[in-house]
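Only a single protein chain was left out; the remaining protein chains are all shown in position.
For reference, chains read A, B and C in written order, and residue numbers begin at 1 within each chain.
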Amino acid sequence: MTTLQICLLTSALLFATGFAGAVTRRHAILVLIGIELMLNAANLNLIAFWRFGPHPELLTGFIFVLFSMALAAAEAAVGLALVIAIYRHKKTSNLDEVRDLKG
Amino acid sequence: MRLGGLALKKKMNWIVQYLWLIPALPLVAAGIIAVNKQPQRKLAASLAIGSMAVGFLLSLCAFAATLHHGEGVFREVYSFPWIKFGGQWMDIGWVLDPLTAVMLMMVTFVGMLIFIFSVGYMAHDQNFMRFFCFLALFASGMLGVIIANNLFLFFVSWEIVGLTSYLLIGFWYHKPSAAAAAKKAFITTRIGDLGLLLGMVWLYAQTGTLNLYTADHTGCLEASALSQMATHVTIGGLGVTTAIGLLIFLGAVGKSGQVPLHVWLPDAMEGPTPVSALIHAATMVAAGVFLVARVYPLMSFGAPLTEHGASVTTALTVVTWVGAITAIFSASIAVAQNDIKRILAYSTVSQLGYMMMGLGVGGVAVGMFHLITHAFFKALLFLGSGSVIHGCHEEQDVRKMGGLRKYMPVTFAVYGIGMLALSGFPLFFSGFWSKDEILHHAHKWPVSQIPFYLGCAGALFTAFYMTRQVALVFYGKYRGHADESSHDQSHSSHSSHSSHVAAEDGHDTPHESPAVMTVPLIILAVFAILLSVLGTPAWPWFEGYLKGEATILDWSRFGDTWVLMLVSSVIVLTGITLGVFLYGKRQRQTAEEKDVLEAAQPVVFRILQNKYYIDELYELTVIRFNAFAASFCDFLDTWIFGGAVLLVSYATLGLAWLYRLTDEYFVNLGFDTGCEALRESGGLSSKLHSGRVQTYLRVIGVALVLLILFLIWGRKA
Amino acid sequence: MFDKLDQIFVTALHWLVGFLPEAWRPAASSLICIAFILMVFPALFSIVTIFERKGIGRIQNRYGPNRVGIPFTKIRLAGFGQFLPDGLKMLTKEDIVPRNADHIVHFLAPVVLLIPVLLTYAVLPFGKNMTLADYDAGLLFFLAVGGAVEVSVFMAGWSSRNKYSLLGAMRAIAQMLSYEIPLILSAVTVVMMVGSLNLSKIVEDQNQYTFGLAHWHVFTPWGLAGFLLFFVASLAESNRTPFDLPEAESEIIAGYFTEYSGFKFALFFLGEYLGMFAITGLGITLFLGGWTAPLACLQWIPSYVWFLSKILAIVFVFIWIRATLPRLRMDQLMNFAWKFMLPLALINIVVAGIWHYMALLPGWERWLVCSAILAGAYVMFGLGLMHRQKLGTRVYKFAE
Partner (left out) sequence: MPITLILTAVVLLFAAVAAMSLRNLVHCALMLAISFSGIAAIYLQLNAEFVGFTEILVYVGAVAILIVMAILLTRSGEAPDRSVLTSGWAAGVAVTAMVFVILGWAILNSTGLPPTVTPAPSATVKNIGDVLMTTYVLPLEIIALMLTAAMIGAVIIAFREEEPKEKTKMEDGRWKVEQPSTLSTPASSLQPPASTGEKA
């Protein structure tokens, strides 16, 4: 099993973990944490492919990771702000009780 | 043609390009006044007057542009394609020539003065805004009529003028007489307009254009079109030009109240006095004369010029006769009227008759000169009568006035000037010269001498009834109310500056009008005198201006006119002395007393007082027939057409029932079930949309799995 | 000969590693360096504590510790032996943990504090060729790892179920987050000018002399402004007066390590001081020429001596300030960070750019222009900061 595959498996496991958390936990912040983990898994993939890819000197995956980190930071900020706002309004952060968008 | 217009634009005078501003400004003013809700009198008045003032300045520029340009008539047109009629474009545009320029100046100037006057006159009317809106609208229409270079535009403006005249006559629509008068005016003028419309259409059919003048001389008033028209002959060997000219002249007859369509003009005096002054003395009624002057080339085409510059054609002959008859006819009626404004109205009609006569016998210059002068002094007279009426608290019967000379000196002075100008007092008043021109040309008219004698008689009558009016109104003692003694100075002075207070307590001594009313009067009076210098035989500047020739001062021209001048002065003086003798010497004491003439010749007087029973005649003939026709049409409508319509409607109803049945029992059921199914499916799908994030996440996960599977499978395949 | 003296540690390291087989050498050398660092800086810490106590004592016109010398002898050392009993006391004290504290986190907090602080030393160039891990992105490494301190602070504050601790932790985190930004931005100017994140490169860039004066960045307008900003920000980062709100004894007993005692407390103490040394070292590296000598004529003095003496000088200034200035209020703290230092740092970056491009035209213009801009900005923002201060009668503010 090559290093690349190790990295990919790790990222897959990380992704699965984050996904499981995001899907099963009921606290909003934990869902956000899971999303962060998934993002990191994706970044790991990118870096791995950059490292072992055909053209590492182009730094494509590298820069992509940097940008996705910026995105992740923004996403975390906005998401947590949303959680706080929801908590202010409904005095809860349980996703089971936050379902105003029900069709 | 359009190319010609564009090509012309380069060397065109700027004022010609911006001539449209003159009618546009009052239109904009009218619009603004109309959309302003709460009564802002100052805004309305200032807008209307300001627009007129700017218009006056612009028309001064236009006038300046038409002066000093060497030989030939100055004429510049500006036209552009407007709408597409079938195959070809219909242009509209405007023309600037001496005729337009002088009319523009007259209308804007007099109009401005009258606007200013009516600020004072309508001060206490709660519909002030509406009044000024209509006035401004009228002004724009009138100016449009003047500048129009295209019979179509001309007709549009013409109808606007008619509409505003209707609106303004019926301004006090709560008075049934006013409403009736408005209707009468509208319908009567419609008859004339029908003629005008027919003439236009015929002209269009003949020449294929309605432009009067164009850059490349293809307009319907220019030699090419006319000569090509003159070859055609219609029924009874009547030349097409003649026929068209007569039809158009019918419009003029309707507008400027010539016999037999004059009946609406006296009744139009129901409107506010400024309206009578502006529309029914100075401008609108003159529009008919202007129309004839405008299409004069059409009317005079093909006839050789007589030695004094006029030409004789069938159309012009008709014009002359109609004018002459109108002049004497209504002048005689005016003798026996008692309503101050009606007297002026009939004198207006007769003066218009004079103008028509002048056009017929003497060409454009003669008629137009009388039009201009008449506009000034008749506006002066009307405004003066308005001031009198205002002063006497809306009293219009001359028998109830008298001795106003003491109470309103300014009005008396200017009114006297107007009266002398109208009756053509020798040498110092414009009326004298203009009327003299007409008589002079009538005398030289080759066809017949009768119009000349009719004119002379009319002049006699004119002088007579004006003297009578002035004597009744201003001399003697005030007959407005029973006891003279009850008026004290303080009360009168108090009522002078707030006359509505006085108007409440019925009879009160008359008072002088405020400056806003008297100042325009004075200005008009000045012009009524000054204008005379423009048209003396020695120095016929006006004629030269219109013909585009330089004018030389030549005293010798008096050589062949002094006899006639003498004759007309004698006539005028006779009339005045007659009036003074009959009414000035022995003043009537009470309002109920019989008139002198009535005492002398009761039958004649009654005939005159009832206007030759023309209205009754129409009542018996036209209106009776009209009513009969109406009832006949009603019968047709009710039974024949109505029956057919009823039949159709029943058939439709049956069909509708059929449709309804199908609709209810087939279509509706189908649609209902369909909608039901849609709603239920929507409900089902909205069940999926449980507002829980994690459900969505799960779905996303499944979708991810499917995506990867698809990718692998696609790679394999 | 001076070079030999300068490079003595490097040669010694190579000599030592020479005994080992080839494969082990990198690991061994790094282990040795780590051990070296672990020896030197705690020692420095122990010295500096005494310095601080004595210095504050002098400033407050009293003797500091002046008795304890080398034990079992008569030698006094003017009290510089004081750190030994202090350390013993610390290590032998009873370790008290609140009953309902979160034991694991409570235990881990000091460790987590110490680890990043020690990691930061990996990239500091202590002297010529004396950098443990010469990363290409060394500065970034330093800042990143330094950022991890906040986690430990939070752990300490949260785990020990004490409102003073929690308040202190919150204050500390807010303060660190706010002052990290001016810190980084003022460092960015140096990165712009040198064109590298590598700390030893930065030092090399300053290791040139004209007229015998070194090219330290602090000798340029932007450098001076950047250094001052960096200095204030590092004061705040290391929770020193006047920015010691997180552990304000008089308000919240000792902030986030209220509930710590004995060895853990010592670890916190150590961690704080090591952090202070590290950030001071960074400041020296960035602006004060690292291990280079200020004057060409002084280059014979070994580089590590320069480095250590500069650290000591800055630390002395810290102590001086601590003994002099009063403590800020929370809102003043935030206002100062966001309304004064941040815009000034941004302007400083622009000024650095201007400086770089005005280098094309030689002469004094760029000095004038840059100094003028910076002075203007300083005055303007200072006025803006003072403008809102209601220097009037006192208003009572209640916590919610």
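Things to note:
Here, a contact is a pair of C-beta atoms (placed from the backbone, for glycine too) under 8 Å apart; a residue touches a chain by one contact, two chains touch by 3 or more.
Quick caveat: nothing in here was measured; it's all calculated off a predicted structure.
Among the displayed chains, contact with the absent chain in the complete complex occurs for A, B, C.
Set against the missing chain, the residues C:83, C:158, C:222 or C:257 yield one that touches it, C:158.
Within the set C:42, C:57 or C:147, the residue that contacts the chain not displayed is C:147.
Of the residues in subunit C, those that touch the hidden partner chain are 102, 105, 135-137, 140-141, 143-145, 147-148, 150-151, 154-155, 158, 166, 170, 173, 177, 180, 195-198, 331, 395-398, 400. Looking at subunit A, the residues touching the absent chain are 2-10, 12-21, 23-27, 29-30, 32-34, 36-37, 40, 43-44, 47-48, 50-54, 56-59, 62-63, 65-67, 69-78, 80-85, 87-88, 93, 95-96.
Remark: the residues of subunit B touching the chain excluded from display are 692, 694-695, 697-698, 701-702, 704-705, 708-709, 712.
Everything below uses one rule, namely that only the chains that are shown with their structure count from here on.
If the chains shown are joined wherever they touch, the resulting network has some other arrangement, not a path, ring, star or complete graph. Each chain gets a centre from the mean of its Cα atoms; the one farthest from the centre of subunit B is C. Once CA atoms are averaged chain by chain and compared with the all-protein CA average, the nearest chain turns out to be B.
Looking at contact counts per chain pair, the maximum sits at A-B. Mean C-alpha position of subunit B lies 98 Å from that of subunit C.
Rounded to a whole number, the gap between the C-alpha centres of subunit A and subunit C is 34 angstrom.
Touching subunit A in their complex are the following residues of subunit B: 685-694, 697-698, 701.
Residues of subunit A touching subunit B in their complex: 19, 22-24, 31, 95-96, 98-103.
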